[in-house]
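Right, subunit A next:
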Amino acid sequence: MPTITIDGKSIEVEKGTTLLAAAQKLGIYIPRYCYHPKLSISGNCRMCLVEVEKAPKLLTACSTEAAEGMVVRTTSDKVKAARRDVLEYLLINHPLDCPICDQAGECGLQDYYMDYSLARSRFSMADKVRREKRRPIGPNLVLDNERCILCTRCVRFCSEVTKTSELEVMNRGDHSYIDLKEGKALDNGYSLNIADICPVGAFTSRDFRFKQRVWFLKRTKTVCLGCATGCLVEAHHNENVIYRLVPDPNPETNTWLCDHGRLTYKALQAGDRLKKGVIKNGLIELEPALREAATRIDEARGAVAVMGSPWLSIEDNAALARLARDSVKTGDYCFDFNFEQGIKDGILINKDQAPNTAGVRPVKAAYGGISMGELAGRIASGKIKLLLTEARAAALLKDALKDSGTRVVVFAANRGEIPAGAYATLPYAAYFETPGTFINYQGLRRRTTPPVAAPEGVKPLWDVVNKLASYSGASLGLDSGDDALKGISF
Partner candidate 1 sequence: MMEFFEANKDIILFTGVAAVKLAAFLGAVMGFAGIMTLAERKVSALMQDRVGPNRASVFGFAFNGLFQPAADGIKMILKEDFMPARAEKLLFTLAPFFALVPVLLLFAVIPFGDYFMASGYMVELQIADLPLGLFLILAVSGLAIYGVFLGGWASKNNFALLGAMRGAAQMVSYEVVLGLTLAGLMMIYGSASLQDMVRAQGRLLFGFVPAWGVVCQPFAFVLFLTAAIAENKRTPFDLVEGESEIIGYFMEYSSMRFATFMFAEFVEIILVAMLTATLFFGGWQVPYLYDTGFMFPGGALLPLGHHLVAALQVGAFAAKTVFFCWFLLIVRWTLPRFRFDQLMGLCWKALLPLSLLNILATGAVLTFLAR
Partner candidate 2 sequence: MISVKKVNNKPLNLLERIYLYEIARGIAVTTRHFFANLFNPKGLPTIQYPEQPVPLYGNARFRSRHRLKVRSDGSPKCVACFMCQTACPAYCIHIEAAEYQENSVEKYPAVFNIDLARCVMCGMCVEACPEDAIAMDTEEIPGGAADRTEFLMTKESLLRNRPGEPSLKGAANRLANEYLGSRGEQ
C-alpha cells in the first residue's frame, strides 16, 4: 500500500494504482485524451504529463503506477509548459472546422485549449496536413481524419470491448491515420459509442449530425427500454424534442450503450406516432375512440380477456389488472410472462427484448390471473369475444387469435406496432413522456424520468385505463401512476 503525495496532499492507494486514478481520488483533475477508465492504457497522447520528483523527465500519469514516497506535481511550470506544447503539437494539423463540427461544445481540444493553452498557432494554415474528410463509415458514423489526434480510443474500443477489431492505425509518423481493416465494416452493434469516446470530432454520429448544437441540449437521466438490460441513459433534448441518448455510466449495469438502444427515442418522432385513436384503419379523436372501445367491452361483458405486457411499466400493468378485476369483472386476465433473460452477446444486449418481464411478476403476485397457455386455449376455443392488451403483447398470441373471431383492442404508441386485424387502438404516452417503473433482468428497479411532454391529448396508459373504466360505469380512482402501484410489493 504505497503512500504518495500529489500537489502537497498525501493519499494511500492500492498497489498498481496509476497516478491519474490516485489524483482523481484526491479530486485533482489531470487532462487526458487517450486514457479511458474502461479501456487499456495507451499513453500516446502525452496530455497527462506530470512532474515526479527524482524522475529525470515528466511522466504520463495514466500509465505510471504509484510507488511508495512518490511526490507528484500537476501544476508546476514545467507541467504547464508541457501541456501547452502538447496541445500545440496536437493542433498543428487540426483543421479550423469548429463551425461545422458537431463535436464543438463538448470537444476535448476546445476545452483543454481554453484551460491550458490559449496560445496562437505558429504554423500557417496552408501547411496543414490534408486528409480524407466526411467519410461515411458504417451505418452510424462519419469519420473525418483531419480532425483525428490518433488517441486510438476507437481502435482499443473495437478490439477490447466489442472484440471485432474493425479499426486500425494505418501508416507511421505523421502519415498515420485511422482506417478500417481490409474486408471489415464498422457495423458492430455498439459503433455509436465510438462517437462518444472520440475526444475530438473525428468520429461523429450520422443520426445526430447537424441536428442541434450540443450547448443547446438539456440533459435528463432516464432509462433505456430497448431490452431487459435496462441501461441507464442520459437523454439530450431541447424544446420538447429528444436529439440523442448517451450512456450514463454506472457500475451495476452499463458503461456503454448499444446502437439499438440509442435509437429507441426515434419512435417518438416517427411519422407513425399515434396522436389519435384508430378504429379498424381510420384515425379518430381520442374521446370517441375511448367511447367505442368501452362500448365494445360492455357488449362483450362476460367474455372479455385482459392481458398485461412486459413492454409496459409496473404502473400501467397494475392499472390493466385493476380494470380487469374491478371494471370488466372478468377472471380471464393474464400477467404471466416468462422469457429467458440474460446478456446475449457478453456486452449489453439481452436475450429478452421486453424491458419489464421481471416487473410484471409482482403484478401477477398481487392480482393472480391465468397463465398465457390457458388464455391462448380459451381464445382458440372461441370463449373470448374481446381481448384488451398492449400491441406488442398481442403479437405473442398471434397463433391463438388467428381464426378465433376475437376482437382485439390494443394500446399502442406507434402505428407500426399494431397487430394485423386489431379492432381498436388507443394511444398512450411513451416512457420518454411519462414516468414509469421497470425492473431489469438483474432485479434492479428503474424509474424513467420524462425529458419531453407527450403530444397534446395523449395520456399515460393508466389514465386511459381509468377513463375506459369510467365510460363503463366503474371508478378505478387512479389519479396518478403511484395510485396504481398501491398493493404491489416489489
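Here is the rule we use: a contact is a pair of C-beta atoms (placed from the backbone, for glycine too) under 8 Å apart; a residue touches a chain by one contact, two chains touch by 3 or more; residues count from 1.
Quick note on selection: all candidates are chains of the complex that A comes from, given by their letters.
Computed from a prediction, not measured in an experiment: that's the story for all the values here.
All listed chains 1 or 2 share the complex with subunit A, though the touching one is 2. The touching residues of subunit A, when paired with candidate 2 in their complex, are 95-100, 104, 125, 133-134, 209-211, 213, 215-216.
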